[in-house]
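The complex appears here without one of its protein chains, the remainder shown in place.
Labels run A and B following the written order; every chain starts at residue 1.
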Amino acid sequence: MIAYATSIKYMLAGYALILIVLALYLVSLVIRWRNLKRDLRILKEIQKKSN
Amino acid sequence: MDRPQTTKPRPSPVARRPSSGFLNAIGAIVWKDLAAELRSRELLSAMLVFALLVILIFNFALELDPLTRRVATPGILWATFAFAGTLGLNRSMAVEKDRGCLDGLLLAPVDRSAIYFGKTISNLAFMLIVEVVVLPVYSVLYNTNLFNPGLIVVILLGSVGYVAVGTLLSSLAVQTRTRDVLLPILLFPVVIPILIAAVKASSGFLQGLALTEVMPYINLLIVYDVIFTAVAYMVFDYVVEE
Partner (left out) sequence: MKPQPIALKVLNVVSVLLFLAALSMVFLYAPLEATMNYVQKIFYFHIANAWVGMLGFIAAAVAGVVYLVRHDQKWDIVELAAVEISLVFFLIAILAGSIWARPTWGAYWTWEPRLTTAAILEMVYIAYLLLRQGIDDPDRRARFSAVYTLVGAISVPITFLSIRLFRTIHPVVIGTNSAASQGGFDMTSKMLATMFFALFTFSIIFANLFWHRIRLGQLAQQVEQLKLEEIQ
């Protein structure tokens, strides 16, 4: 039987890891989305100017 | 209307007998690679020197007593073959691309897969030559007898699979910006079944295990070879189309 204290410690570490990595991925999706939106805006302006 | 008589154009040999044209094309590619290598010997010498250096490094890196070394021999051999093989695959394809031979081959009226088989066979030849040299050298350096027919079979099967996938992936890698660096990254994760089976089978033969214990690994090698040669054959067109 694994000691109560150790067990809880590792469980919390595990769940913290899961949540953190998931959150990081979501954040990366949001950041990439924003950057692409910005690039799109800039490119459309350049296109308008050159036309 | 009277047309001036011109000589009737003879149908090209390829159109008349497609199957022999295919084999001829493969033969021509293999011959070209071997002949070029015979003249310059740059690929083989590079692979050989590299293989011997890897064995040297393993000697100091692992610092084994004779008994443990016997156990580690298959692993060391296959690690050496894998690394030297990558060198050969890279150079073989790079030379093709740089000299424009690849484009020339693509213009020829042959099935694209003939190019694949031709390159694979010549890559296999180079790898086998290196292995044929490494085996006696290793035997002498470490006082083990590697002249084992079973081992030879394993080396053959393993090299075939390695080169089948390697030629396909090197055709990919040579057309990217990162080139040489990319091939090992693409190849090694995908070639692990060969390494597992080859090391285990080699070990089995060298230790004189019963054939029934070694057969599962031999079967694995054969299955891998067949599957990936078929897959590479089917998919090669997509790699070289323009």
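Here is the rule we go by: a contact is a pair of C-beta atoms (placed from the backbone, for glycine too) under 8 Å apart; a residue touches a chain by one contact, two chains touch by 3 or more.
Being a predicted model, the structure only gives us computed values, none of them experimental.
Residues 1-4, 6-8, 10-11, 13-15, 17-18, 21-22, 25, 29, 32-33, 36-37, 39-40, 43-44, 46-47, 50 are the ones on chain A that touch the missing chain.
Contact between chain B and the absent chain runs through residues 165, 168-169, 172-173, 175-179, 182, 185-186, 188-193, 196-197, 200, 213, 216-217, 220, 223-224, 227-228, 231, 235, 238-239, 241.
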